[in-house]
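First the structure, then my questions, so here it is.
Of the protein chains in this complex, one is absent; all others appear in place.
Order of writing sets the chain letters: A, B, C and D. Residues in each chain are counted from 1.
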Amino acid sequence: MDIYIVGQQLVNGLVLGSTYGLIAVGYTMVYGIIGMINFAHGEIYMISAYLTAIFLALASYFGLQSVPVVLLLVLFATVFLTALYGWSVEQIAYRPLRHSNRLAPLISAIGISLILQNYIRISQGARNQGVPPVLDGVWRIPSSAIDQHFIQITYLQSLIVVTALASMALLTWIIHRTALGRACRATQQDRIMANLLGVDTDRIISVVFVMGAAMAAVAGMLVTLNYGSFDFYIGFLMGIKAFTAAVLGGIGSLPGAMLGGVVLGLAESFFAGFVNSDYKDVFAFSLLILFLIFRPSGFLGVPEVEKV
Amino acid sequence: MMPLLTVHGLSMRFGGVTALHQVDFTVQPGSITALIGPNGAGKTTVFNCVTGFYRASSGTIHLQDEYQQAEGIDLLALLGEPLQWSDLWQPHRLSQRLYYKMFGGPHLVNRVGVARTFQNIRLFNELTVMENLLVAQHNQVDSGLLSGLLSSRRFRAYEQAAVARASAWLRFFDLLPEANRLAGELPYGYQRRLEMARALCTQPRLLCLDEPAAGLNPNETKALSQLILTLRERFAITILLIEHDMGMVMDISDHLVVLEHGEVIARGKPEQIQQDPRVLAAYLGTQTAEKGGL
Amino acid sequence: MSSRVSRALRVAVVALLLFAPITGLVLSGYQLSIHWQRPLWLAAAVLVGYFTLSWLMQHLGWLDRFAASRSAVQPTATIGLSGPRPVWIGAAILFALLLPFVLGKYAVSVAILALIYLLLGLGLNIVVGLAGLLDLGFVAFYAVGAYTYALGYHYFHLSFWLALPLGALLAALFGMILGFPVLRLHGDYLAIVTLGFGEIIRLVLNNWVSVTGGPNGVSVPFPTLLGLEFNRKAKQGGVPIHEFFAVEYSSDHRSLFLYFLLLIVVALLILMVIRLKRMPIGRAWEALRENEVACRSLGIHHVTVKLSAFGLGAMVGGVGGVFFAALQGFVNPTSFTFFESAYILAIVVLGGMGSTTGVIGAALLLTVLPELLRDFSDYRVLSVGIAMVLMMVWRPRGLRQRRRPFFVIPAQDLPKAPVAVSQGVAEQ
Amino acid sequence: MSESRSASAVTPEPLLRVHEICAGYGAIEALHGISLQVQSGEIVALIGANGAGKSSLLMSICANPPARKGKIFFAGQDITVLATHQIARLGVAHVPEGRRVFTYMTVAENLAMGLMALPEQANHGLLQAGGGADPEQIYHLFPRLRERAQQRAGTLSGGEQQMLAIGRALMSRPRLLLLDEPSLGLAPQIMGRIFATLRDIVKEGTTIFLVEQNANQALQLADRAYVLVNGRITLSGTGKELLASPEIRKAYLGGH
Partner (left out) sequence: AVEPIKIGVAGPLSGSDASFGEQFWRGAEQAAADLNAAGGVLGRPLQVIKADDACEPKQASAVASRLVDREKVVAVVGHFCSSSTIPASAIYADAGVLMMTPGSTNPLVTERKLSTVFRMCGRDDQQGVVGADFVVQRLKAERIAVLHDKTTYGQGLANAMMTRLHALGKKEVLFEGLTRGEKDFNALVTKIKSVQADAVYFGGYHSEAGPLVRQMREQGMKAPLISGDGIFSEVLVTAAGGPAYVDGVYMTFGADPRNIPTGRGLVELFRKNGYEPEGYTLYSYATLQAIVAAMKATQSTDGEKLAQWLHNNAVETVMGKKAWDSKGDLQVSDYVMYRWDDKGKYKEVE
């Protein structure tokens, strides 16, 4: 096996894994605070893809040319509106369920994801959509004299990896080093006690949803620019993959979500690349199951040792 | 007399923390033995090791079995031990170890007659008081899936006996009016008593009580002391007790074991312990000791 | 008053922001077509809707009730005799029996589907509602059941009546196989592992073309009744039922047969679940859900108890699968997606976890409702989603709370002290 | 009785005034029209049998469950309309029944959580690194906690957790400290230390409202006390009065 193939698969896996990681972070944050699997998170990501395309088209409609300006504007608008979507979803579908059993929000999340999918389908049509190529360009490392033998990473791909790492580091810092983060964790562990200590838990939960949605927006924009195409259904598969990544990394742990994403991405890439792409998901899920059997709380999750 | 419970050389480490170090003590059948010591001394940890929730780092714990055989039941073996090479030529031991490795655990400790309560109350909050007690009789009522599904006469008889037994214990602890309330909504003091009743429903020989009098006022504590004495006298249940209420401990216990920093610093009769300077310094404090007998 | 106006206005502004780009700017290729009226209409609708709703709440006293149900206190479960009154049960049975003759064939086909979902809901209710194990891959067992019949027929000419127990057993076996290693996992780790397992089963069914037919699926014959077939002409070597009874052939016979068969199975299952809940094993499931540590301290082996829940739930799922295959006459992996698991879970949660009556209600609601909504065509799935959210918000604890059994304690003929125990101990 | 009336004559507005509140859970009403007052700088004890509603009363003051009828005033402000966290930010700290430490946080982090009630932290300082406040005093009070500062609170012993819960509440130097059975699970020595500390912090300006089963100690400590029976206040007076009362001795102190 040639080195450049292995190297290329490594890059493929890393990029794919970073996109999983970016979205998994949102899952993990929401889980980390209300212990709820937010199945609508994938749909929030899907909406951000649409918003990206819409704002890009809007920019060209107004004749904006400069790529960095356009990208910044689009990023700002997309993140803002996606976060607003995240916030509204929380207000409508989860807040009323604060005092119900743990699974009720799960069901309302499934309802929300049906709503969002079909809302987009009805208003934007069912067809595939796309964005024109922006920020083209690649780095190539030749591995031998033959001109087909190289390892490459596009500018956008590297941007994805860098953004994923940076945002993960930022969020980790917030959660572990700031009072806000402490309030988040307290809210998760014992909401009533947090309340008694003066934490406005409702607000904290909203803030977390907004942050999670903002992460999804960043992911949505980068992924859309990178792959160039999307439809109203992309949230579903991505949601499941990202959720898997979050659990693999130890749900509730932000660096874990990233790590889980990368591991999942690498596993998929290598299996598809060197074994068989039919069974790559089977492999990924089997890996997950086996791994969890031996390490029941994921890579970086806090082990559930209970003092009796 | 042969002791009911023999703890020998028990040590427990959590990462860097040594919670127990070489703890030795015995519990005589029919006695009330109290385990006392400052906060964090390792009392609850001893309970956890005895009842199988923690796997001791080293040491042995034996419970006298019903036929009073010399070695008794090795409680640690019930939890499942790592396999050893020597097992290879002892197929019986091997099979036993494999069995315990797969199916072993604290539940087996309970089944040989050790029941406990928890320092942080652990009830089935969403079940009623009566259901809490019926769950505890799981192993006694179990009369087969089919007979239950068909609601056979035998099954109904078992079920009735279980309810009767539960009601009796509820009456004993004065909880009968609460029988159909949810356990989680009971006041703290009731929950403590309910937990004791539940443990008793498993028909233990040794009952381990972790701070049963916490949250009771002196009057209620007195009543509880009386109940505990009755348990021993009428039902021949041996009691191992953790308690910070020295009045109660000194009143009812036959034998005391004092722990500090995971080590036994004294054992003996209440009168001896009350005079022991080390215990006074480490635990009772001089002024409190005077009021101990309140 | 004015605060309500300003709140409503704020809501409308947010709505406008949300709707403007998505509904107002429609992508076509890399261009946009602009529909500026759409977001305005939507925002106006939200404004009006919000206004009326808040007015209604205030004036009809809804507000108080809402506020009460939203308070930080966890309301206590009401305790009472479990189960609805016999009158209702009788009425339900009568309705079920008369349904095919009153509502017609289409209603029967919907009812069959509803019964299958009810079956699945009851199965999952054991796992999630009673034992508290979050299973997101329940569809795997459903698939096992369906494929047992399909492949069993394909390769070994297995009949429906054999496939039924076999599918159930096989599904239970799969449940145990999955269960044993993963029961060490807690809460949501269990959820993802079951989800993964469900996906693995589906993917293997889809990819292993040489055995399962892959996406092309396998066709399944309709069950026979004592060797009598429900076809126009005998295909499986039996006698067509209409010839046997010398009546005209009608495809209605099939659905009637399946309907009543399912009705019997479901009725038996409901009885079983009701019994189970009052049996030691059922109580152990619930106890385990509440507190695992306490359970172990009481001599309950958590692994076997969990496994029994898993296995039993899976078994019911398997039965559902066999019926599904028989109904469809064709199975392929697209029927066993994660969404299906989620939908069954929705039935359990909406029903009110652990409540049998609730699950029955929710299963009927969640299968009949989407059918009723077919008239909305384009907006159907959207409406299903909205209905799911509304129902959860309206009944956050499910349609019905699980009621606790009430024990009547005859005060007089009780011994003063626990005699039974004292004897038991004295013997030792 | 007469004591408290004369006290209210001296200071017109008590720090905490509970006026005929009713509260409960679902269909169950646990408190039936409770009225009481806590003056600034006092230690007031509340005693009663199991299930009398002591914990419910303390929680009701924090609006969890909120009072269904009646009013609660804190420093003259009607707090019945406020949410739990808003009440906490007024300077009411709570050591709840069952400790409720954050099991996945370290001891130090748990202590830092006590600062969340401080208004500046709650409103602006969320992104600050926090922990700037000084847990030293708490560690001084409970040396055991210093040893365990980096250990996860969930693995502490019961008594250590109780110390942590008390320490957490003391962190914000509250105006009113609500203590629900602070002595629960504590060794006698530590208990003595805590009661001594309570006297000290009252001198520093904190007011204490205390539920305690160890009625003997509580009544010795308290300036005044109330007796709660089945959700109703039946008796009140100075600690000494109650301690001397034969009914009380019979009902709660196990005396004869």
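By our rule, a residue touches a chain if its C-beta (ideal position, glycine included) is under 8 Å from a C-beta of that chain, and two chains touch if they have at least 3 such contacts.
In this text the structure is predicted, and so the values were computed from the model without any measurement.
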{"item": "Shown chains touched by the chain that is not drawn here", "value": "A, C"}
{"item": "Per the touch definition above, residue among A:T28, A:S48, A:N101 or A:Q129 touching the missing chain", "value": "A:Q129"}
{"item": "Contact set of subunit C toward the excluded chain (per top definition)", "value": "29-30, 33, 104-106, 109-110, 113, 206-207, 209, 214-217, 219, 251, 324, 327-332, 334-335, 371, 374, 377-378, 380-381"}
{"item": "Contacts of subunit A with the absent chain, listed as residue ranges", "value": "1-2, 5, 8-9, 12-13, 15-16, 19, 117-118, 121, 125-133, 138, 148, 150, 152, 154, 223, 227-234, 236-237, 268-270, 272-274, 276-278, 280-281"}
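Note that in this section only the chains that are shown with their structure count from here on.
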{"item": "Between the pairs B-D and A-C, the one where more C-beta pairs touch", "value": "A-C"}
{"item": "Chain centre separation (subunit B, subunit D; CA means) in Å", "value": "32"}
{"item": "Gap in Å, rounded to a whole number, between the CA centres of subunit C and subunit A", "value": "29"}
{"item": "Subunit A-subunit D separation of Cα centroids, rounded to whole Å", "value": "44"}
{"item": "Sites on subunit A at which at least two other chains make contact", "value": "192, 195, 306, 308"}
{"item": "For subunit B, residues contacting two or more additional chains", "value": "44, 53, 118, 185"}
{"item": "Contact footprint of subunit A on subunit C as seen in their complex", "value": "14, 17-18, 21-23, 25-27, 30-32, 38, 70-75, 128, 134, 181-182, 184-186, 188-189, 191-193, 195-197, 199-200, 203-204, 207, 293, 338, 342-343, 345-346, 348-350, 353, 378-379, 381-382, 384-389, 392-393, 396-398"}
{"item": "Residues of subunit C touching subunit B in the complex", "value": "76-77, 79, 272, 275-276, 279-281, 283-284, 286-287, 289-291, 293-304, 404-407, 409, 411, 414-422, 424-426, 428"}
{"item": "Sites on subunit A touched by subunit C in the complex", "value": "31, 35, 37, 39, 47, 50-51, 53-58, 60-61, 81, 84-85, 88, 92-93, 96-101, 103-108, 110-115, 117-120, 122-125, 129-132, 192, 195, 240, 243-244, 247, 251, 278-279, 281-282, 285-286, 288-289, 292-293, 296-298, 304, 306, 308"}
